[in-house]
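Omission of a single protein chain aside, the complex is shown with its protein chains in their original locations.
Chain lettering (A, B and C) follows the sequence in which the chains are written, and residue indices restart at 1 in each chain.
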Amino acid sequence: MGGCGMNQDGMSVIVRTVTRFVYGLILVFGFYVIMHGHLTPGGGFQGGAVVASAFALLLVALGTAGVKGHLNKHLLQSLEEVGALAFLGLAFAGIGTAFFYNLLANTGGGFFGVGVPAGPNAGVLNAGGLVPLMNWAVGLKVMTGIACIVIVMLVGARKEGTE
Amino acid sequence: MRKALLLVCFLFVTAFLLLAATSTRPFGTPNEAAMDDYFIANAQGEIAVNNVVTAVVFDYRGFDTLGEATVLFTAVISVLALFRKRREDEQWGGAA
Amino acid sequence: MNVGNFPFVIAALLVVFGLYALLFKRNLIKMVIGVSLVETGVNLFLVMLGYRSDGAAPIYTYANAGERMVLPTPQALTLTSIVIGLATTALLLSFAVFVHGHYGTLDVRKIKELRG
Partner (left out) sequence: MNTLATHAPVLLIAVPLLGAFATPLVGKLGRGARDLFVGLIVALTAALAGLLAADFFAGSGVPSIYVLGGQGLSIPLPSGMTVPIRILFEVDGMSAFMTLITALVTLAGAYFSFSYWRERSGGSMYFSLLLLLTAGIFGMELTGDMFNFFVFLEITSIAACGLIGFRVWLKKSQEAGFKVMTLYTLSGLFVLLAVALLYGQHGALNMAFIASQIGTLGVTVVDKIALGLLLTGLAMKAGAVPMHMWAPDAYGEAPAPTSAILVANSQASLYAVFRVLFTLFGIGASIATNGWILIVLAVLTIFVGVTMALVQNDLKRLIAYGAVSQIGYMLLGVGVGLVRRASLVVGGAALADKATALDYGFVAMQGGIFHMLNDAACIGLLFLTSGAVIRASGTRDLNKMGGLAHRMKWTTVFFIIGAFALAGIPPFNGFASKFLIYEASFKLSPFLSVIAILSSIMLLAVFVKAFQGAFLGPKVGLAVDAEEAPLGMLVPMAVLALVVIAFGLFPGFFVDTIVTPAAKALWYGRDAYIGAVLGGG
C-alpha cells in the first residue's frame, strides 16, 4: 500500500505546491458549472463531481493526515442529507399543482422568474424557476456525497482490507 | 463443464447483442422524435431555460433525477455503513 | 455522413468485452472493471441513439439560428445512468475490500463459502 503514493503524509513537495495552486481554480470552475447549469453545458451533477474531484486531489496530495480538520466526514454526511432534503423539498414545493411542478418559472421577474426569448440568445441567469435551485441542491449533494465516499474508502480500505 | 457452459452463454449473448446492434435503425436517423422535438421547441417557453438537457433533467424528467440523487445517497449510506465504527462484539467472526 | 450501424456495433462490442471480463476473470477487481465496461457500453449505446445527423448540442446559448439539434432525452438518461454506475462501482469496491479483509485474497476460486 505504501508504494502507491497515497499515505498519511501525502506526496512530494512539487505535487503539494501545485495542488494548493490548482485547488482553488477547480473549486471556482465547479461552482461556475453548477451556477450556470441552465445556460451552458453542465449542471448540478457535473459541477458537484468537479468540486468533489478537487477534494479528492487534496486528499491524495496532502494525505489523510494533511486534510484532517478541513474535510470532516460527519459534516460532509450531514450536508449531503441536507442537499437531498432540499431537493426533495423543492420537488414538494409545487405539490399544489403536481409533484415536481415548476412553480417559479415565467412568473415575470423576481426570483428566477424572468422569461427567455425564443431561439438562440446569450442567456438569462435569473431564469428557469426551480431549475437553478435544484442544480444547487443536487450540486451540494453530489460534491459532499462523492467526497464522503472517497474519504471513507481511502481511510477505511487500509484498515479493513487487511486483517 | 462449468467453463464450457459459461462459454456457451457468453457466445449466445454476444450473438444476441450483435444482432441487436445491427437491427437497430441506422445511426443518426431517429425513427420517432416527437417527444424530443417537443422538448427542443418548448424548453425556452415553458421552463425559461436555454440548456434543453437541463430542462429535461430537472423538469420534464425531474423525477428520474430525484431517483438518481437517491441512488447516490443510497450508495453513500451503504459505503458509510460498511466502514462504520463497530461495537466490541461485532469484530471479525462475531455473533450471527 | 452515412455510417450505417457501425457505431452501435462498437457499443455492443464494449458490452461483450465487459461480459467476458465478468465471466472469465478470476480477480474481483477485474470483475468490477468488467461491470464498469458493460455500463460504459450501454451508456455509449444510449447516448448514440440520440444523435441526429448534422445536429448541434441542444443548448440555445451556443446554437446558431435555425440549426438542427440532437435529441436531448438520451443525454439526460445517460447522465442518470452514469451516476448510477458510479454508485454501484463504489459499493462493489467496498465489498471487495471487505472480502479481501476476510479471505485474504481476491481470487474467486478461493472465495466459496456460499455453495449449495
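As a working rule, contacts are C-beta pairs under 8 Å (C-beta built on N, C-alpha and C of every residue); 3 or more make two chains touch, one makes a residue touch a chain.
Only a predicted model underlies this, so the values are computations on that prediction, with no experimental measurement involved.
**Student:** Thinking of the complex as a whole, which visible chains are touched by the chain that is not shown?
**Tutor:** When the full complex is considered, the omitted chain touches A, B, C.
**Student:** What is the set of chain A residues that contact the non-displayed chain in the whole complex?
**Tutor:** 77-78, 81-82, 84-85, 88, 91-92, 94-95, 97-102, 160
**Student:** Residues of chain C in contact with the chain that isn't shown?
**Tutor:** Within chain C, the residues that touch the unshown chain are 15, 22, 28, 31, 35, 38-39, 42, 45-46, 49, 73-74, 77, 80-81, 84, 87-88, 91-92, 95-96, 98-99, 101-103, 111, 113-114, 116.
**Student:** What is the set of chain B residues that contact the non-displayed chain in the whole complex?
**Tutor:** 16, 19-20, 23-25, 30-36, 38-39, 59-64, 66-68, 70-71, 73-75, 77-78, 80-82, 84-87, 90-96
By our rule, only the chains that are shown with their structure count from here on.
**Student:** Taking contacts as defined above, which has more of them, A-C or B-C?
**Tutor:** Spelling it out, more C-beta pairs touch across B-C than across the other pair.
**Student:** Determine the centre-to-centre distance between chain A and chain B, using the mean Cα coordinates as centres, and give it in whole Å.
**Tutor:** Taking the average C-alpha coordinate of chain A and of chain B, the gap between them is 20 Å.
**Student:** Starting from the mean Cα coordinates of chain A and chain C, work out the distance between those two points in Å.
**Tutor:** That pair's centroid distance is 22 Å.
**Student:** For chain B and chain C, let me know how many angstrom lie between their CA-based centres, rounded off.
**Tutor:** 9
**Student:** Would you give the residues of chain A that are in contact with at least 2 other chains, written as numbers and ranges?
**Tutor:** Counting only residues that touch two or more other chains, chain A contributes 39-41, 45, 116, 119, 121, 123, 142, 146, 149, 153, 156, 160, 163.
**Student:** Among the residues of chain C, which are close enough to touch at least two other chains?
**Tutor:** 59-61, 79, 83, 86, 90, 94, 98, 101-102
**Student:** Of all residues in chain C, which touch chain B in the complex?
**Tutor:** Listed in rising order, the residues are 2-9, 11-12, 15-16, 19-20, 23-24, 45, 48-53, 58-61, 69, 71-73, 75-77, 79-80, 83-84, 86-88, 90-91, 94-95, 98, 101-102.
**Student:** Taking the touch rule as given, give the residues of chain B at its contact with chain A in the complex, in rising order.
**Tutor:** Chain B reaches chain A through residues 44-51, 53-55, 57-59, 62-63, 65-66, 68-70, 72-73, 75-76, 79-80, 82-83, 92.
**Student:** What residues of chain A sit close enough to touch chain C in their complex?
**Tutor:** Chain A reaches chain C through residues 39-41, 45, 116, 119-123, 142, 146, 149, 153, 156-157, 160-163.
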